[in-house]
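Only one protein chain is missing from this complex, and each of the others stays in its spot.
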Amino acid sequence: MIIILKAGVGEADAKELVQKIESTGLKPLYMPGVERTVLGAIGDERVLQSLHLDSDPRVDEIKPILSKYKQVSRELNPIDTHVMLGNHAVGGEKFTVIAGPCGVEGRDQILDVAEMVKGHGVAALRGGAFKPRTSPYSFQGMGEAGLKLLKEANALTGLPTVSEVIEASDVDLMAQYVDGLQIGARNMQNFRLLEAAGECGLPVLLKRGMSATIEEFLLAAEYIVNAGNPNVILCERGIRTFETATRNTLDLNAVAYLKRKTHLPVLVDPSHGTGIRELVAPLSYASAAVGADGIIVEAHMNPKEALSDGHQSLDGNDFAALMSGLRPFVEAAGKRL
Amino acid sequence: MIIILKAGVGEADAKELVQKIESTGLKPLYMPGVERTVLGAIGDERVLQSLHLDSDPRVDEIKPILSKYKQVSRELNPIDTHVMLGNHAVGGEKFTVIAGPCGVEGRDQILDVAEMVKGHGVAALRGGAFKPRTSPYSFQGMGEAGLKLLKEANALTGLPTVSEVIEASDVDLMAQYVDGLQIGARNMQNFRLLEAAGECGLPVLLKRGMSATIEEFLLAAEYIVNAGNPNVILCERGIRTFETATRNTLDLNAVAYLKRKTHLPVLVDPSHGTGIRELVAPLSYASAAVGADGIIVEAHMNPKEALSDGHQSLDGNDFAALMSGLRPFVEAAGKRL
Amino acid sequence: MIIILKAGVGEADAKELVQKIESTGLKPLYMPGVERTVLGAIGDERVLQSLHLDSDPRVDEIKPILSKYKQVSRELNPIDTHVMLGNHAVGGEKFTVIAGPCGVEGRDQILDVAEMVKGHGVAALRGGAFKPRTSPYSFQGMGEAGLKLLKEANALTGLPTVSEVIEASDVDLMAQYVDGLQIGARNMQNFRLLEAAGECGLPVLLKRGMSATIEEFLLAAEYIVNAGNPNVILCERGIRTFETATRNTLDLNAVAYLKRKTHLPVLVDPSHGTGIRELVAPLSYASAAVGADGIIVEAHMNPKEALSDGHQSLDGNDFAALMSGLRPFVEAAGKRL
Partner (left out) sequence: MIIILKAGVGEADAKELVQKIESTGLKPLYMPGVERTVLGAIGDERVLQSLHLDSDPRVDEIKPILSKYKQVSRELNPIDTHVMLGNHAVGGEKFTVIAGPCGVEGRDQILDVAEMVKGHGVAALRGGAFKPRTSPYSFQGMGEAGLKLLKEANALTGLPTVSEVIEASDVDLMAQYVDGLQIGARNMQNFRLLEAAGECGLPVLLKRGMSATIEEFLLAAEYIVNAGNPNVILCERGIRTFETATRNTLDLNAVAYLKRKTHLPVLVDPSHGTGIRELVAPLSYASAAVGADGIIVEAHMNPKEALSDGHQSLDGNDFAALMSGLRPFVEAAGKRL
């Protein structure tokens, strides 16, 4: 850790801080400069937290050197993690496609779309039973009834299912019905929920918050792993920027960056990432090309009637076109569909 | 609501959509233009949700005319809401100052700071018992023990207390100890929590999410009010932008804008809004000038030893200077301190 | 155009505005609603500018229906534009790769890298002679001497050259030496420069401003085309967001979106778009997959010695790897390298 002192802080003060650093067992460094003094601390700088140096009025800035996350870091664990979603290994040689409607809306709706996407060889079925909606007047999901329909779709097609959990106290209920928990963008820093998901053994598909930095995203994953669950799948789903032509700005830089920083698998959600049906396919291809481990896509037999996100959902024809269009890019990336 | 059709959509399709609008009881409008056709729907456009027009592939864009929120809207309810925090009316003639440490860290810590801020005439004491922290390795708060200390501080000083709730299932516990619930920026769209806070009668200090638009902020408040609790205090606490010199970008435009759009009181948090101790006072003055109903400020007897946010906390001297510096601006704004 | 009046504006005022609209020759619409009145204007709404309705205190909001750009719009001109850069058609079947150093630094430097990239079959050589730099103390480019070296590199390799122009008065000078003008992100709204580039016949590679919306980007292109030069190549180079792990956030959504909105070719600059050498290749692949017409990449024989942008420049080995890695993605996209 590098500690930059304010201009004008004298030697006595600096030396006092050096002693504080030394008292934690770290090796201190004292670097008096022309305009200001810089201190260093060599060792596991996480122990320096107890000193609260960033609160010291003599300190201008703290520059950490080590990442704040450990267990999800590729530096400490270079081998790719494979997360088993049913029998499918996310993060392995196969490019993972998870598809299904935004929300479970009824028996026919979910079973029909499950069969359709199954026919195209997807790895898992998605569908929300509890929907976090910006307005209290929007469709809030079917709740447990929706989970039961997901279970039925799983029985029918054999596809593992993934569904969003929006509260810690729902984790056990969800675990009775689905094969993977999704934690949505709005809950990426709902730390109670992260911990509850960490205490459960199910795979967790963790979506990046819409204004979360990559470091915060990895720290959210660290919460889950630290609570005992190593089965975390990261998902880039677009960040909020000044651009309004698209619903979000899909950050594919982040995918390539994450693949270098963490051993966890990384998926992309081009449906939320763009918010525009016609852009889902090209951004899916780009996701494969940039090195993502898969995509999660909204599909609906009749998007016009969808109770949420219809404008970004693919129908049967669109989905067929996506899957055939995707194949050469997946193969170019050295993976299989 | 205005519905813009894609270029090339013909009269037959447009007329079919017109009939759908008519079927909801709204008055439709048909505007064939040179380059594209535009439809209108006059009446309470919220009923149009059931049509899912934004999912229709013939529709290019939907432009709503009415705001999505109702109960928090000044248009529908022009009279300022006063929220009673203990005996203090937030939103009234007195400029509200809420102060205290980021987190409750121990008995002496919280009692000492409570007495200090009480001495300066603040309206309420703040202090977190459950701390949402970016890293799982940071101090997570004292939990219920912290709440008990807040209760003790209240008994000692008479100051009403406000503390952050981070999960729906904690609301009842919190209600035993504190006078106001804070919902933090990271939970602004934790809809279960909003509903739980709505079912409780306590005042709710709702902080703006760090990438929430003003409309989303008001819709989050609408969740609470719609669940039965009209006692909502909004709090601008800085948004996330590209600027990194300050921790967040305090959006005082939003304060002036909110005062025109909603009847709810609006506070400002200059501590999180700047993240820099030296900037807390000038931004507090600016908050009073722009028309805010008050501020919430972090104070600590010894910021150097604070377990969180010490770098932005004021000590006793800083706090005294803030309060005396603030007075003329509050008076210029036609309020009292 | 849709004109939403403020709540409370009465019929007489609305009718006066309707007459103003009618006076421009457009067909007006009058839609009195429950909460507010909405007006419409059918026809070429660009003539409404003269009414300055957005300044009228009775008007709450103006919602334009037509795009503000015309000549660059695919709706008005659906056929892809091919821009000739030397003998190479940008926007055609071949995927365009433009490569070279950030800045021209000396004779050997530019000739060596020109031969290297030529050996890999690139379409054109890039290299800056006038460098816009954030700090006045950074290397500002070789000026005309650099242009002469680019001309020499062109003579040696036959590669057409592209170089940045930073001021209107330099356009004629540049035109003596290079085959294409680059207008950088910082100058995307230097309207004098856009007009000067529009009066010159050379191809213009227009980079998106770092906080420019897609609409502003297209309007900047419209300036050039409107001044008489149809040879505009758009270039997405990353936008500024809250994320700091990468230098910018490369917006590949924008590429797919632009391909649908405009007939102009669209390139991607993954070097500035990421700012990290290791991310250039994966984002180049993603650019090909998303449908870009090509990439522009920084290459340098010895990035360690580069006077600018060395951290994001590829050396000979990196560049060879990029080109061979790129091929299957370009082919998957139905183009040739």
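Note that the chains are named A, B and C in the order they appear, and that numbering of residues resets to 1 at the start of each chain.
Everything below uses one rule, namely that contacts are C-beta pairs under 8 Å (C-beta built on N, C-alpha and C of every residue); 3 or more make two chains touch, one makes a residue touch a chain.
Here the structure is a predicted model, which is why all the values come from computation and not from measurement.
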Identified contact with the non-displayed chain, of B:L250, B:L264, B:A299 or B:L337: B:L250
Selected from C:P32, C:P132 or C:G316 as touching the chain missing from the view: C:P132
Residue among B:G40, B:P203, B:G273 or B:G310 touching the omitted chain: B:G273
Sole residue of C:L125, C:M210, C:V268 or C:V330 that reaches the chain not shown, by the stated touch rule: C:M210
Interface with the unshown chain - residue positions in subunit C: 46, 49, 52, 54-57, 68-69, 132-138, 140, 166-169, 186-187, 189-192, 210-211, 216, 219, 222-223, 226-227, 240, 277, 303-307, 309-311, 313
Residues of subunit A in contact with the chain not shown: 2, 4, 7, 29, 31-36, 38, 40, 42-44, 63, 65-66, 75, 211, 240-242, 244
Positions on subunit B contacted by the hidden chain, ascending: 211, 213-215, 238-239, 241-246, 248-257, 259-260, 273-274, 276, 278-279, 282-283, 285-291, 328-329, 331-333
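Here, only the chains that are shown with their structure count from here on.
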Chain nearest the overall C-alpha centroid of the shown protein atoms: A
Chain centre separation (subunit B, subunit C; CA means) in Å: 39
Residues of subunit A touching at least two other chains: 211
